[in-house]
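This is the structure I have questions about; it appears just below.
Every protein chain except one is present and positioned as in the full complex.
Chain nomenclature is as follows: A, B and C, assigned in order of appearance, with residue numbering initiated at 1 for each chain independently.
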Amino acid sequence: MLLKELRTAVLEANLELVRRGLVLYTFGNASGVDRAQGLVVIKPSGVEYDELRPEDMVVTDLNGKIVDGKLKPSSDLATHTLLYREFLEIGGVVHTHSEYATSFAQAGMAIPALGTTHADYFYGPVPCTEPLSDEAIGGDYVHETGLAIVARFRGTLEDAEEGRDEIDPMAVPACLVAGHAPFVWGSDVSDAAHNAVVLEAVARMAYRTLTLEAEAGVVTKALLDRHYFRKHGAKATYGQG
Amino acid sequence: MLLKELRTAVLEANLELVRRGLVLYTFGNASGVDRAQGLVVIKPSGVEYDELRPEDMVVTDLNGKIVDGKLKPSSDLATHTLLYREFLEIGGVVHTHSEYATSFAQAGMAIPALGTTHADYFYGPVPCTEPLSDEAIGGDYVHETGLAIVARFRGTLEDAEEGRDEIDPMAVPACLVAGHAPFVWGSDVSDAAHNAVVLEAVARMAYRTLTLEAEAGVVTKALLDRHYFRKHGAKATYGQG
Amino acid sequence: MLLKELRTAVLEANLELVRRGLVLYTFGNASGVDRAQGLVVIKPSGVEYDELRPEDMVVTDLNGKIVDGKLKPSSDLATHTLLYREFLEIGGVVHTHSEYATSFAQAGMAIPALGTTHADYFYGPVPCTEPLSDEAIGGDYVHETGLAIVARFRGTLEDAEEGRDEIDPMAVPACLVAGHAPFVWGSDVSDAAHNAVVLEAVARMAYRTLTLEAEAGVVTKALLDRHYFRKHGAKATYGQG
Partner (left out) sequence: MLLKELRTAVLEANLELVRRGLVLYTFGNASGVDRAQGLVVIKPSGVEYDELRPEDMVVTDLNGKIVDGKLKPSSDLATHTLLYREFLEIGGVVHTHSEYATSFAQAGMAIPALGTTHADYFYGPVPCTEPLSDEAIGGDYVHETGLAIVARFRGTLEDAEEGRDEIDPMAVPACLVAGHAPFVWGSDVSDAAHNAVVLEAVARMAYRTLTLEAEAGVVTKALLDRHYFRKHGAKATYGQG
């Protein structure tokens, strides 16, 4: 079987989303990429989780053309493949409608970095895209969803003129799509699922912080640096590694 | 046994409501209709869920006259039968006091379409009835509850004069009864239960979105169309169908 | 063993509070009364629930004097016995720090009757006592807690002058103690535990209704009558009874 290990990892990540309560019915999908072969493995669309087996995963190329699989791939495939083409360091993508992150997306709000739990995983606010135009929605919608995410990370001409930096997708491995829900990624599909679970916890705490104190301040640059680089990069000190 | 399959489906839908946490004690009921025979199968009133068997379901005609069954039917029967008589395409009805949807009903507020999770299932806001008059409450109350729902979908003369369309009950398969709780329906009783579970998830997210950002905007018509018709109608693309 | 059935019922009610998530550690207690013998059976103080057996229950007279039992009774005993002496129709009392009802108590707010779930069980708002005076707190505190509840139901001279009726403890079987938590009662200890579970559900929905719409209106007298008398009194229609 082609990409047997990756299929198993993608299935396991999908099940992790269910176990952690991020998914209702079949509202979620995870994929992983094999960069060497240029192949993506993704969950099929609308199949019950308890029936899924590794061989049900769908394999496509980086443009979403099906290479192997009898089932239809997740309807969000074109967003996944665009993210793989544009964010070259990522190895896995997860999309859920996890409820607190989705509530921020529905409010059109970024999740501000209000504490160290956030800073341990996301080096700055988790951004929210601009609303998609009617044209984009009526056109190649799933692809356009990916474009909106990429645009939010690359920044606009106006961002550049005003000195706002691009966002590094490996330093902030998630984006809220306005009026929709989060997309989350990571170094591989397992890492992407882990980040999706943490994003939802961070969103729950941000929700409660902001409803308690609407003017709650974000963490300082110093605290963001301290916590983010505690878990990431060459000088990481957390864990047994 | 009359309507054996429908009895089993109705029982299973009632149990699904319990499993999904929509029901406390016996506060909920589901029914299904056999259009060919003009018969309704509904849960009996106030019986513990773990004691229910298919043969305990009560069979009535479309006017609520008992045709088969030793137990008293759910006290909400007259709302169910009215909905079956008025909304001819529906095959199942569910009533719960699921807590977030009920909180909107208690606030007398419709659940606005704030995101794509909503748009995947409900083609526009989930409406809330007008409060029932004292006369309606003191009269044939359960029947009047159904009338209030139907009135909300058909619209008033004033709605018509101001160009507000009727609401299609198959496109928006739920209504909040002001000061009370939701009624939800679907193509069959299993679909109605599924819609009730999604309604509660949508209500949870709408609650959090609105308490985070009271001015949160609703999704555009384009996004509503894109998501609703992704899962419904002749051009649906979701799932393996 | 004295009062064997009542001991078993009291133990079972205490366990029901745990199963329904109303109790953290040992923060709760339930008691039942045998009116014929004038004896109260109550949970012992601070014992782990999974170790409790019927013979561990403590039996006291209506003044709280221990008649049988090796363990110390719940520290809230004097509130229970006062309620039994003053509210002659009640057969069971439950005290928990269930979190949403306690949040209203901490806010010093009654739980308004915002919907039919409330009206099915509580014929009007669930009242909140006045804060206890320093003198009452420094004196016979547990007894004074009971007095504050009774005072809230009997009404003050000012209430009488302004035409506010007494509250019937059988029609509103619960009271919030300001800055503390709810006391709930019923026709027997099982009914009291059931009412405590429903009170917490009603409090959750009232919390969400009021945080969504601070001006949410209470149900009409007509709706309150319809729902309350649907489940209570000679003309009750709910269930198989």
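Miscellaneous remarks
We take it that a residue touches a chain if its C-beta (ideal position, glycine included) is under 8 Å from a C-beta of that chain, and two chains touch if they have at least 3 such contacts.
Fair warning: this is a prediction, and the values are worked out from it, not measured in the lab.
Taking the complete complex into account, the chain left out of view touches A, C.
Only one of C:99, C:159 or C:225 touches the absent chain when the whole complex is considered: C:99.
Touch with the chain omitted from the figure is made, among A:36, A:157, A:212 or A:234, by A:212. Looking at C:152, C:180 or C:227, the residue that reaches the missing chain in the full complex is C:180. Within subunit C, the residues in touch with the undisplayed chain are 24-25, 27, 44-47, 71-72, 75, 97, 99-100, 102-109, 131-132, 134, 137-138, 141, 179-181, 207, 210-211.
Contact between subunit A and the absent chain runs through residues 114-117, 194, 197-198, 201, 204-206, 208-209, 211-213, 216-217, 219-223, 225-226, 230, 237-241.
To be clear about the criterion, only the chains that are shown with their structure count from here on.
Chain contacts here run in a simple line, from one end chain through to the other with no loop closing. As a whole-number value, the distance joining the C-alpha centres of subunit A and subunit B reads 34 Å. In whole angstrom, the spacing between the mean C-alpha positions of subunit A and subunit C is 47.
In subunit B, the residues that reach two or more other chains under the touch definition are 211.
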